[in-house]
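Every protein chain of the complex appears in place save one, which is left out.
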């Protein structure tokens, strides 16, 4: 394989609309998928952190992927979040998603328990050895066990099925260290940043794309940023990156993650319903304020309701 | 209710033996429960962090509780870990465990996503309003959203069904702050520490007991420590606390949690099987070393094989 | 030496009153020293963190000690904070303080740069080998390099002149680990906690005393707590500890440390002057609020103006 085969572009870690009973709103989810694809996202990543995978049951996680694969119908690649309670359950999910036809699964390092690097390796090695479908590693040291550079190097050398990493640390130097450690042996391995605030510099430092929640709110802007940066139009890219930081900061820091992004998607015309985490009155009032702020930011970019 | 009704004593957050296929080893689990009760633990807390609740499926979590309640047969109270993917699933688990006859359920604050205090309140309030069974809050700020003092005060005032807190921060001053904030209104509310290394000073500062993993390995010692401390035999208590710190430190810091405690239970004569988290060779070698260390510590206390 | 020789009791890490030009107010400092001794503190620790040692010049630090030693006139032991820019300067300060007649110097682990444990050892070893006066180690991992248990064990074994540690981590288990590691070889070695909120449980776990900023504000209370605890009157001790937590929390968390303690000393009738760190208007307003809060807490304990 060559570097032509790399996964590239901006993927949306998309949220799942719920109906008034708190169940998956299939019709709205299908409408949202169509809209994202039409707006130019390069792929979708359901069952991620933004997609609140931990708040759904194993059956619901499977159903979400089934609906999205069906609706996307091959127009864009799907990376299916496949982390389950343990390796056996995760591998069963990989098989199910493989049969559905996803491009790859994405698997976060073990969370709740913080594992040492050698056991993070053992975990992904066991998966890499048995998965029927390509795997994207997901490193989010803020919320889960860290995947360090020696671990990703070793996994990339030993497991052909492991083809990419999503790194949500936002650490530019760490991205360069990973790329330097992996690319010589695996030119087709892909590197994604999950930290929207640094998408431009990550691409300039050698990353292949982003899996970014703001792309679920303003896919037009993340697409433009990707194209301006990869096209070498740095002045335009800087302006777009600054705008995306404003959006990202507002959605991320005004409320418990990922509530702010739900507000953003709602503003683009989708009935997201109430999330599954009960919210305090104080928090509902914050979200009302955020609706104004995000609304103004979107309108200023010509993306108003 | 009065302070006579408080939950008290040392509870074991017990692990689940697995068979060679990685499934729950029911016979060994029943034998372990009998042994713990005979050794003097005051109660059991399955589906906790030590019990690796996140690595089992929802059905397995239910089955673990059913077996343990059946085997304990009323000899000691059972606190059933009931945290599921969301409030709806958690409440369904509460109903199931209530029907089985547990004394209470224990519910950790939301993890993976770190929530602000007001949303931690909203989460437990929703549960407190709808649970059919008493609830023990579980605060483990290292691994989950924190339950701060104003939150526990408010929940204790508004929710009669919330009757206790397990605090695993190990912070003595925080324990005193919680007790001062809650006891004036709720004399029967119980305070447990989950941090074995400070069980003696916590009891002296006013806590009612501990939910401590070393009690699953050396229940004889934690029982003696509890009795020496509550009986005012401080010199003896200091000696026992120092011994328990050695055991706890060895089990906790020599390997990824809770692998070291599995080694300890195995040393007491139970076939624990391999855990569900794949282990690196490096880690297996650490556990072999730990087997010697813990074996010597136990033998020195007359608890050898 | 035996355990009869240990340093014991509650020492005050005392602040330094300033005049309107921002210079040391010698008369008020002398008056404050007399008052503290009369109120029952067991010793004084000038040039500590509460005493803002980093905000004075080397000459001012020397002058502070000279005044206090002169005024105390042997009534209580003085521990002189002697940390300077490097080992050479620190040893020169040790010699100066030794000549003044202090009981010991106290030296914080290197700060600003966070050193590894082996270099913390090398630093104190160099000092321990050359000091003409007894040394108290000062461990405050929040603000300086940590002194871990193997390091303190090694230093206590190799350096007779190192006779005590002040630990401000507030970690009970760590205190027990240190005591277990050092006492068998050095029965006369002393252990102090710098964390007022856990003075009672620390004493019960085996510590010898505290070096606590609330003793500069309410020396009557910390003295009573010390005596109730060491006298085995635990119910009284618990009540006093809870009161001291309220005082400590108010002074510590309402403003940047140690501004809240300056407010407290001022409330006891001393002209402390403005501190050397410029304060924002917002902060001055916080201190005004704190004046009311602390005033009420002190009045409730019969310590009002």
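A, B and C are the chain letters, set down in written order, and residue numbers restart from 1 in every chain.
Here is the rule we go by: a residue touches a chain if its C-beta (ideal position, glycine included) is under 8 Å from a C-beta of that chain, and two chains touch if they have at least 3 such contacts.
Worth saying up front: this structure is predicted, and the values here are computed from it rather than measured.
One chain is not displayed; in the complete assembly it touches the shown chains A, C. Only one of the listed residues, A:40, A:101 or A:170, touches the absent chain: A:170.
In the complete complex, the residue from C:97, C:121, C:189 or C:261 that touches the missing chain is C:121.
Touch with the chain omitted from the figure is made, among C:74, C:278 or C:302, by C:278.
Although one chain is hidden here, its contacts on chain C can still be listed: residues 22, 49, 54-58, 85-89, 110-116, 118-119, 121-123, 125-126, 143-144, 256-258, 276-280, 282-283. Against the chain not shown here, chain A presents residues 170-173, 176-177, 180, 195, 197-198, 200-202, 204-206, 234, 238, 241-242, 245, 249.
Throughout what follows, only the chains that are shown with their structure count from here on.
Farthest from chain C in terms of Cα centroid separation is A. Note: centroid distance chain A to chain B, computed from Cα atoms, is 35 Å. Centroids built from CA atoms put chain C at 50 Å from chain A. In chain C, there is no position where the chain touches two or more neighbouring chains simultaneously.
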